[in-house]
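Next up is a structure, given as structure tokens.
For this depiction, one protein chain was excluded, whereas all remaining protein chains were kept in their positions.
Now for chain A:
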Amino acid sequence: MSFPWAREYQPSNGFTRFLDEKLPLPRLVYNAVGAGYPVPRNLSYFWNFGVLAGFFLVLQIVTGVVLAMHYAANAQVAFATTEHIMRNVNWGWMMRYAHANGASFFFIVVYMHIFRGLFYSSYKAPREMIWLLGVVIFLLMMATAFMGYVLPWGQMSFWGAKVITGLFGAIPLVGEPIQVWLLGGFAPDNAALNRFFSLHFLLPFVIAGVVILHIWALHIPGSSNPTGVEVKQESDTVPFHPYYTAKDGFGLGVVLLAYFAMVFFLPNALGHPDNYIEANPLSTPAHIVPEWYFWPFYAILRAFTVDFILPAKLWGVIAMFASILLWFFLPWLDKSPVRSGHYRPLFRKFFWFGLIPAMIVLFICGGAPAEEPYVMLSQIATAYYFLHFLVILPIVSSVEKPEPLPYSITEAVLGSDKKAVLGENTTPAV
């Protein structure tokens, strides 16, 4: 499935002809990320983050598999084997720092990817399925990252596991049995550690599977672009290879510079010192905080401090899950025919002056202790977060008057005969 002008794979010698007949793997790659995939020519650097996310997934799997060779998932020795990796395994310290910071960078690039999608409404038809699969990947990433953080069996590992599984305890009637079932006991211990290790090893491969579906679904309509105008003609596109392989290669270099600067010079800056203290069920840390990439959602969880029909804790749990699950409905909540935020004056204001500040406030409050003013700030930001996606987005998309769109990507890039095109573009060409 592609544009009619997509180049066809031509096997060049006997071996590739043989392969193409029996198992057309080179053809698959050629059509997926090679010259056989026409891509809008106007993608900005915000379109680099999908490839980067794929890179970090592979990096996490490679470093993770090596770490698993030296790690023992047993509550008696897990902390000590982590230190064994850091001290005795050749280059083990580098593998562990690469894996721990790799998780952070995976989330950084995925957040950029998600918010790119939100600004350019990449979730709209015909790309709903790509977006839905993306949200599934994000949920799987959160589960994987959470369980991975438990494995070193430090204080934050243990208490983080206790708090997060404790969320299920807020469910009425069945909550406590569910929590015990999830942990395999009344508190995190060997049973929990073992199953978390098993699932932490499994889920990345599930993510890889969903990523394949995500890319497959992407190749049906093709990539979106900063104008939000669909591809109309061959001049709107360039082949993925060499144009975007070159551009992604440069983007990868920039991100890797930042990543390795963290790995080698600030490897613990994104972690918590308490996780270098071995797990101790009898000593609760002063402030239990998850890893930074969960802070906005942790802030939503803690924003609900008052019982209102339901207990406050249950409100927090429902709101936290709802804050991500509502992303599944975005394709049907945002009815504007225009995709790109560049042509949506009202939407754009709410995005930059509403959603982004709210996310920053939630991020800061999620990492801060549960004290004032952080709790009150997170309550306002939480209210805005839900209003933004569930109230503002549907209403704005029906009332706003979009700015005129370019006729085509070619015109937007090359700027040919603008006036004539705008004349026939009174209704958005989507």
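Going forward, a contact is a pair of C-beta atoms (placed from the backbone, for glycine too) under 8 Å apart; a residue touches a chain by one contact, two chains touch by 3 or more; residues count from 1.
As a convention for this text, contacts and distances are computed from a predicted model.
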Worksheet item: Hey, which one's the missing chain according to UniProt: "Phosphoenolpyruvate synthase", "ABC transporter permease", "NADH-quinone oxidoreductase subunit K" or "Cytochrome c1"?
Response: "Cytochrome c1"
Worksheet item: Of the residues A:A32, A:V163, A:V238 or A:I364, which one touches the chain left out of the display?
Response: A:V238
Item to complete: Pick out which of A:F46, A:W93, A:F115 or A:F201 touches the chain that's been left out of the picture.
Response: A:W93
Worksheet item: Among the options A:D20, A:E83 or A:E128, which residue touches the chain absent from this view?
Response: A:E83
Response to the item:
Among A:A75, A:L270 or A:V413, contact with the omitted chain is made only by A:V413
Item to complete: Out of A:V58, A:V174, A:A191 or A:V391, point to the residue that touches the absent chain in the complete complex.
Response: A:V391
Worksheet item: What is the set of chain A residues that contact the non-displayed chain in the whole complex?
Response: 41, 80, 83, 86-87, 93-94, 97, 238, 242-243, 246-247, 249-250, 252-254, 256-257, 260-261, 263-265, 267-268, 273-274, 276-277, 286, 303-306, 308, 312, 315, 319, 322, 326, 329, 332-333, 335, 372, 375-376, 379-380, 382-384, 386-387, 389-391, 394-395, 413-415
